[in-house]
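A single protein chain has been omitted; all remaining protein chains appear in their positions.
Chain naming follows the written order as A and B, and within any one chain the residues start at number 1.
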Amino acid sequence: MKLLIKGGRVIDPASGKDKKGNVYIEDGKVKSHPADTKKIEGEKGAQVIDARGKIVAPGLIDIHVHLREPGFEHKETIRTGCESAAAGGFTSIVCMPNTNPINDNASVTEYIMLKARTEGIVNVFPIGAITKGEKGETLAQIGEMYEAGCVGISDDGMPVMNSKVMRHAMEYVKAFGIPVLTHAEDKNLSGHGVMNEGDTSTLLGLGGIPSASEDVMVSRDITLAELTGTHLHICHVSTAGSVRLIRAAKKRGVNVTAEAAPHHFTLTDRAVAEYDTNAKMNPPLRREEDRLALIEGLKDGTIDVIATDHAPHSEDEKKVEFDLAPFGIVGLETSLPLSLKLVEDGILTLPGMIEKMTSIPSRILNLGRGTLEAGAPADVVIFDADAPVKIDRTKFRSKSKNTPFNGWDLKGRVLYTIVGGKVVYSA
Amino acid sequence: MADKVVLDSDSVNRTISRIVNQILERNNGAADVVIIGIRTRGVHIATRIANEIEKLEGIRPEMGTLDITLYRDDLRQKTEWPKVERTEVPFDLDDKKVILVDDVIFTGRTTRAAIEAIMDFGRPSSIQVVTLIDRGHRELPIQPDYTGLKLNTLSSETVRVHLKEADGKDEVVVVKQ
Partner (left out) sequence: MAFERKHILGLEELNAEEITLVLDTAESMREVSDRDVKKVPALRGVTVCNLFFEPSTRTRSSFEIAEKRLSADVLNFTTIHSSVVKGETLLDTARNLEAMGASMIVIRHPMSGAPWLLAKELNSSIINAGDGWHEHPSQGLLDLFTIRRLKGRIEGLKVAIVGDILHSRVARSDIWGFTKLGAEVRVVGPPTLIPKYIEHINAKAYYNLEDAIDGADVVIMLRIQKERQDSEFFPSLREYSRFYGLTREKLRGAAKDVTVMHPGPINRGVELSSDIADGAEAVILEQVSNGIAVRMAMFYLVASARRTS
């Protein structure tokens, strides 16, 4: 298998490369960046992709995805989730453990790994649960899950409320060198909240989730990270308070990283007006000042990673009373154009954006990907950063269509997604 | 498009006077007579009728106003939005002779609606219909008891009754579309 990607703007933040050039792939690995391609083109069986005027970058990595399998296959399966990822330019995705059964032991991990190998067209890395059944009480089979392939642990969606349990989890993972990912939320403070507490929730008469319920938990988890020295990764940061806390923690050397989701840096809680359940997610869309703080955090590096929190739900599940609708939106197929908007708005450079979607997430979870250096796995995305796209949910590869961005006019079209040297998606 | 004046100011007044005389003649005076005008121009004519009766008989009959919007059978077809106005019938209608006044009778549907409304207020001994203009084209078996002027009109024509109270002058014109 030989593949030559010719004449594109090759951006590889891990090596600091950003220039017009070629990428040559052989046997699933990046072989070289040849200046002269004549010889390769002459060889028999070499596939050539003309990437002139396009961006050639490491395949995107999303470290926050819900694949729903096993247990909720009507929302998404490993197969459809991977297809959705490929269509969005992602070559590696990291899936959260809140399936049914919950990924809290090695047999579930192995099932996911097997399914991903046989049916998934992109790389899938599971996250194991912190506690058994995500109940927040006793530790899950963390070591065995690590051996089976889990790259981190998290009780995503069901934060560990007991600080002592959280402390022990953070201590225990040190034996395996994987990070603890936290969905930072004080569930008591959130109560029955279904959207951000603010003037919109007051107006709509919906239960509010105050920013404070994220802030106090971020604060606790940073404190525990300081206590234990463990690498803490804070998922889907949504508040200005969290950004401040993380910035300060990093400044004093705490081993903490953080991610933000495109919907949080794009939308505010006003999107919930008229009770749009496709604007219902947790953490909820916040106020404009929070959105601006996230953007500031992305800019100054406080927020390391862009991750989608891809959370598919079926149409029927979302077409109900706002209180009853499940939290979450799909994100894989809108992430790149929404992130490119940050580049267009001058917040991030294009390499800076790519870095937050490739090399940094790879480093955080030790995935050994996210670069185009010779010898690296040949995971590549080729996209046109300026091509206009109209978000059309009916065209999503994901099994679910729950997006608040339907009909949006954006820029950034994925042309090829290449995993291990193989084209898994082409526009 | 030509407007044709069919009644001028003097003839409007003469016509109303004649109708008043007919009402008094038929009812042997004004005892138990009540006057109800259909909004909006029927109310003005009704007021004039009441004034004249008072002048001639020395007693003023009770006056009511009727908004028939809630009784229409054409809500479904209306292109113009029908605003509900006040109905005021602040007296008992039982055993009264109700003189129901409108400016123009056309299909008869307004009169039907008004009769239905009056029946909801009580059980009058009779309902007598006054119209200044009868322009024909009836769609229901309803005939006025007192008619100012009978006109042969085309369905496409419009009859406009102008009254001093609402329009500054008394005049009836036929407008060709």
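Here is the rule we use: contacts are C-beta pairs under 8 Å (C-beta built on N, C-alpha and C of every residue); 3 or more make two chains touch, one makes a residue touch a chain.
Only a predicted model underlies this, so the values are computations on that prediction, with no experimental measurement involved.
Contact with the omitted chain, checked across B:T87, B:T110, B:Q128 or B:T153, is made by B:T87. When the whole complex is considered, the residue among A:L203, A:L227 or A:A374 that touches the unshown chain is A:L203.
Per the touch definition above, the residue from B:D67, B:D102 or B:E171 contacting the chain not shown is B:D67.
Set against the missing chain, the residues B:D120, B:E139 or B:D167 yield one that touches it, B:D120.
Where subunit A meets the missing chain, the touching residues are 197-199, 201-206, 208, 274-275, 316, 319-324.
By the touch definition given at the top, subunit B reaches the unshown chain through residues 67, 69-72, 75-88, 116-117, 120-122.
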